[in-house]
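My questions will all concern the structure given below.
All protein chains but one are shown at their positions in the complex.
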Amino acid sequence: MALNVSFLQELLSSVAEQGRALLPKSLFGADNGDDIEELAAALLSGRGEASGVAIAREVLDRYARLDDAARLRFFRFLATDMRQDPEAVSNAARAHLEEPTDASLAKLQKALESPRVEFFRRLHLAPGATPEIVAMRRDILRVLPDEASLVPVDQDLRRLFYVWFNRGFLVLRRIDWNTPASILEKIIRYEAVHEIRGWDDLRRRLDPTDRRCFAFFHPSLVDEPLVFVEVALMREIPDAIGQVLEEPHVQAPAKPATTAVFYSISNCQEGLKGITFGNFLLKQVVEELARETPTLRTFVTLSPVPQFGAWLEKAAHKDNHPVAGEAKALLDAIQRVDWPHGEDETEYPAIETAMMALAAHYFLAAKGFDGRPVDPVARFHLGNGARLERINYLADISDKSLREAHGLMVNYYYDPKEIERNHEDFANEGTVAASRAVRALLKLNPKVRALAAEPPQQALPPPAREKAGT
Amino acid sequence: MALNVSFLQELLSSVAEQGRALLPKSLFGADNGDDIEELAAALLSGRGEASGVAIAREVLDRYARLDDAARLRFFRFLATDMRQDPEAVSNAARAHLEEPTDASLAKLQKALESPRVEFFRRLHLAPGATPEIVAMRRDILRVLPDEASLVPVDQDLRRLFYVWFNRGFLVLRRIDWNTPASILEKIIRYEAVHEIRGWDDLRRRLDPTDRRCFAFFHPSLVDEPLVFVEVALMREIPDAIGQVLEEPHVQAPAKPATTAVFYSISNCQEGLKGITFGNFLLKQVVEELARETPTLRTFVTLSPVPQFGAWLEKAAHKDNHPVAGEAKALLDAIQRVDWPHGEDETEYPAIETAMMALAAHYFLAAKGFDGRPVDPVARFHLGNGARLERINYLADISDKSLREAHGLMVNYYYDPKEIERNHEDFANEGTVAASRAVRALLKLNPKVRALAAEPPQQALPPPAREKAGT
Amino acid sequence: MALNVSFLQELLSSVAEQGRALLPKSLFGADNGDDIEELAAALLSGRGEASGVAIAREVLDRYARLDDAARLRFFRFLATDMRQDPEAVSNAARAHLEEPTDASLAKLQKALESPRVEFFRRLHLAPGATPEIVAMRRDILRVLPDEASLVPVDQDLRRLFYVWFNRGFLVLRRIDWNTPASILEKIIRYEAVHEIRGWDDLRRRLDPTDRRCFAFFHPSLVDEPLVFVEVALMREIPDAIGQVLEEPHVQAPAKPATTAVFYSISNCQEGLKGITFGNFLLKQVVEELARETPTLRTFVTLSPVPQFGAWLEKAAHKDNHPVAGEAKALLDAIQRVDWPHGEDETEYPAIETAMMALAAHYFLAAKGFDGRPVDPVARFHLGNGARLERINYLADISDKSLREAHGLMVNYYYDPKEIERNHEDFANEGTVAASRAVRALLKLNPKVRALAAEPPQQALPPPAREKAGT
Partner (left out) sequence: MALNVSFLQELLSSVAEQGRALLPKSLFGADNGDDIEELAAALLSGRGEASGVAIAREVLDRYARLDDAARLRFFRFLATDMRQDPEAVSNAARAHLEEPTDASLAKLQKALESPRVEFFRRLHLAPGATPEIVAMRRDILRVLPDEASLVPVDQDLRRLFYVWFNRGFLVLRRIDWNTPASILEKIIRYEAVHEIRGWDDLRRRLDPTDRRCFAFFHPSLVDEPLVFVEVALMREIPDAIGQVLEEPHVQAPAKPATTAVFYSISNCQEGLKGITFGNFLLKQVVEELARETPTLRTFVTLSPVPQFGAWLEKAAHKDNHPVAGEAKALLDAIQRVDWPHGEDETEYPAIETAMMALAAHYFLAAKGFDGRPVDPVARFHLGNGARLERINYLADISDKSLREAHGLMVNYYYDPKEIERNHEDFANEGTVAASRAVRALLKLNPKVRALAAEPPQQALPPPAREKAGT
């Protein structure tokens, strides 16, 4: 319901007329950081209990009009003036240490809850406040790298959002050509994997009978997808993105689809960074598709390999890297024959062999500081319990893919029988589930093979660093 | 979306087949407390990350089948096995005391979050889990008086619900004769003030053009009102409930309504006890009505006085009570002449005078242990910033009202100009905002007048006890 | 969209101010038959083209305020002043006879369309007019028996409704406990077969998992069902209404339902009399149920026999009636032993035998003036292609059923394999499709058997009269 303006104004102005001390003088004056701080304080006071909705709305409206500098001042105000009372915390901590009871624990918990948590909850009194508070965290995240003092503010919001956006509140909706244009243009904008080039391109991804798109929505973020996934229903596991994006779709396919290919998954809300949705989305979409299209047997991705190029470059320039020589040789060959655009293709087979072996090494042997693969997409799917099914050579020859991944794409396979075991082995020991065929690629290169002989788990104990170098 | 059973069963059974240690042997066996505890532990483990939706659903289904004794065992399990690690808390508290930084504070916060909070959040992975978790707290509240050890469990849930049911998520919906019957029957069931005697009675309250009913809903509690209020649009402030419930409604009133009368407000969800909705509902309904019916000028309640009878009885039997004599005299008179059913009405005027004076005393002078009025309805409306406008003699002659309140009802008046000041004066000093007319009633009885002379504020300093007696 | 009153008033009043001759003087004066006639004429004129929506609304509003006498005057006005121009019809008929071309035919058609058809179509310009025009025909139907001159008016409306309510516009909606109360109360009111005794009774028919109710709606008759059917999902064909209405329902039946029992079908709109919906509803509900509950194999009714009692009485008192003796004997026995309430039950078996035989006679041999069964329910279901499956003795012992049908009910069976053939045989030759068991009942009484030997088809040629008597 829209706020009744006259009622509200009467509410605020009648208070103002009475010239009460609590009121910031500038309630209806110019917008500056001071005003919003006074209002924020008022929201936490008894006034906030009586007139919370009106004050919360006013805080949000003012925040929207602040410039970057004023916003930063406001964030610092939240970080310092609205933090926990250090003395109260110390006292409560000491009291609990002296007499550790349920009651002293509860008091300690209370002392530890910062006033700004209650502030954010009261901000939420204003109708429609949810997206504005999410946007506030987006603004904080943007300055966070240079403002360590804001970390606790960000943490408070993150914890709040973790509860507000609990899985139980998310609603799965199909996105198709009957979806309102105001949502569809967000799909175009938020697509992060394979750029959507306008409305015709969008239609090709949504409208054919063998294409699906699903998104999670939250009831209080109207028309704002949180995360969405694009799916192609096919008869085989594709080994190149062209098969998904460019192949003509037969209107009524002769044979029913057997394979659901998840070829793009994109998070939409910068302000919800660190709140996990993607894995829940994938699992619910698998269920939805299995219900809707009972002929589906295989659930698989066609995924990018965004860090392969950077890793290869680094390996080639690091003398003691176990595959330094191979990496260097491959990069030299690529440059020498202008792969994959060159006219002389005689060296291409060797390049393919080397690249596949090094890619296998990248996934199975190279590890980040935490003992897990360096590739973020791999970490996501392996962490969900998928296995690395296939590495596809020259699967995406867009400039971006050639630059980032030398054209490689991979399939991750979601097998209900394996998901839980794969997830746990990966979580506990860093084990990468991979198909026989992927493992076999390691053998293409003797040195890599030798490397693979030493089980990666063994070398894992945290905090692990670039294990591949050992 | 309904869970895809076969997919899920495959998921669970394939795991089971592999005979993994983590799995409770009895996964598909008989339901007893042990099973659910093993599953709850599994939900918190790595398994919960991989197969959380399935395990959460299973926990909830099992919980639903437990008997009372098994549920109590489960609650105790949550209280003990899922509490914070005392040693970790102590260590973090000590570390923070030694070096009080943002980082040590964050670690202490983390140590203080009990595993059961994460357990409840993961339970929420199951689609449709919200009402089931709310019902779980209802069950806890029922045994809580005899199980002090469950207090921390209740507190964790209460804190979680306080965030889940933040004002910003609530949706106001009008309830009328076009509302689905499945919701209407809940209105009949949950009405707590003036019983709704069947569907015809309900229709009389919803369908006429001068009647309104509004409820708050939460998107995840489908078809379950949280709180609702019934309103009559009138031309004057009514002084008896019969004017609201029994008066015939003219189909098209000659003159437009000026007065919105809130005559019943009921909370619906036992499991959400302590989470405040009523004040937000009143304020939003005031705005909604002001927008929809611009002729409305007065927003007022017609409210019961549920504790007046009990207080009068107590006052009459407590020798040193300041109005002991008057209370006793009134009660004697009532019994002697069989008021209000007696045939000899000669003493009725005196009874009215005495009752009104004592009622004014009850509201203005008598205080509970916290220095606030003993009447819970008064505390609610005065706490919202309303003022006590009028005390109505013989306003409700139902058996219940005669027994509880000797037939009294009162009007609380919501005046936008006063709300904030009233709220703060009441919150800070216990001051009861009352109309001149109500204050004048005190003078009807010399003794009461004398009493009222000493300002109640003055005598208030917390922790206040039955001040009226001093 | 609601009409914009001020715009409309300006429209009407500005016209009025200009004092134009076309305008009825009394446009805003008292309501009487003359006004509405002038307005009706205006609607058909050029004014109607320009300001049709406003005038149509005004005609409908005035009509709503007319009393019965004024309405009758208005209907007569429609019958006489708005009929076809007789001379134009004659001329066009003559012209077509002289030169029968497409063009002269089209002109004749045009001459034959009465102005009131265009009047009704223009009335429909007013938003929300559909239910009001339907109500107008209801009013005409009520006076029609005494006003033969209104037949052409009724016929024009009937033809119009036949197109407006074409099957393609009807929408099937499930009625259940989530349906708005405003619709449910109409279900209670319109139920014509087995009275619904209040909301609890209604809930018993809608809410259990083995009960269904479906209705046809028209997009322009909001919240007004046209026809609805109540269904019980069972494991056997019931032989008494108590099995449907009173049996306790197990929440989750051990075995899936195999039999859909249509036990009540009711038309709702008096004004749509003669427009057929019931057969389409039955067929679509059969499809809907077959889709939703694939275990269903049998689609059958449990139907009343509303004319059996009257027919039996008539047969008993008509000397030359072929079963006069048997009918009289049965009625005498019933009275003598106070069947079915008597204490001496020795004659009951004989009564059952006689009643079943006579009932078989009633359905299979007795015919109305058109050579079809005298029972309207039988005509409906047999006309739809069902077969008479079983006659059930003492199937409904309510007062109404004992009075009308001596407690009999029957099952009509819808077998997809037979529907078309049964329909055609019934339509063309009057053949009643009946099960072997029903046919066998005829043999219980030699006289009846003899009668049945002569095939009823043979005697059918239209216009048939009470064939049974021959």
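As written, the chain order gives the labels A, B and C, with residue 1 at the start of each chain.
The definition used in the following text is that contacts are C-beta pairs under 8 Å (C-beta built on N, C-alpha and C of every residue); 3 or more make two chains touch, one makes a residue touch a chain.
Every value quoted in this text rests on a predicted model; they were computed, and no experiment measured them.
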Listed by label, the shown chains touching the absent chain are A, C
Omitted-chain contact residue, chosen from C:A192, C:A310, C:A427 or C:A440 | C:A427
Only one of C:V286, C:I334, C:M356 or C:A395 touches the unshown chain, namely C:V286
Chain A residues that touch the omitted chain in the full complex | 177-182, 184, 198-199, 203, 223
Touching residues on chain C - with respect to the absent chain | 1-4, 6-8, 10-11, 14-15, 18, 20, 46-47, 49-53, 84, 86, 89-90, 93-94, 96-97, 100, 102, 105-106, 108-109, 112, 121, 124-130, 149, 151-152, 155, 160, 162-164, 166-169, 172, 219-220, 280, 283-284, 286-288, 290-291, 384-385, 416-417, 419-424, 427-428
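Rule of thumb we're sticking to: only the chains that are shown with their structure count from here on.
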Could you name the chain whose CA centroid falls nearest to the centroid of all protein CA atoms?
-> B
Farthest from chain A in C-alpha centre terms, which chain would that be?
-> C
Averaging only over C-alpha atoms, locate the centres of chain A and chain C and give their separation in whole Å.
-> 61
How big is the gap, in whole Å, between where the Cα atoms of chain B centre and where those of chain C centre?
-> 51
Multi-chain contact residues (two or more partners), chain B | none
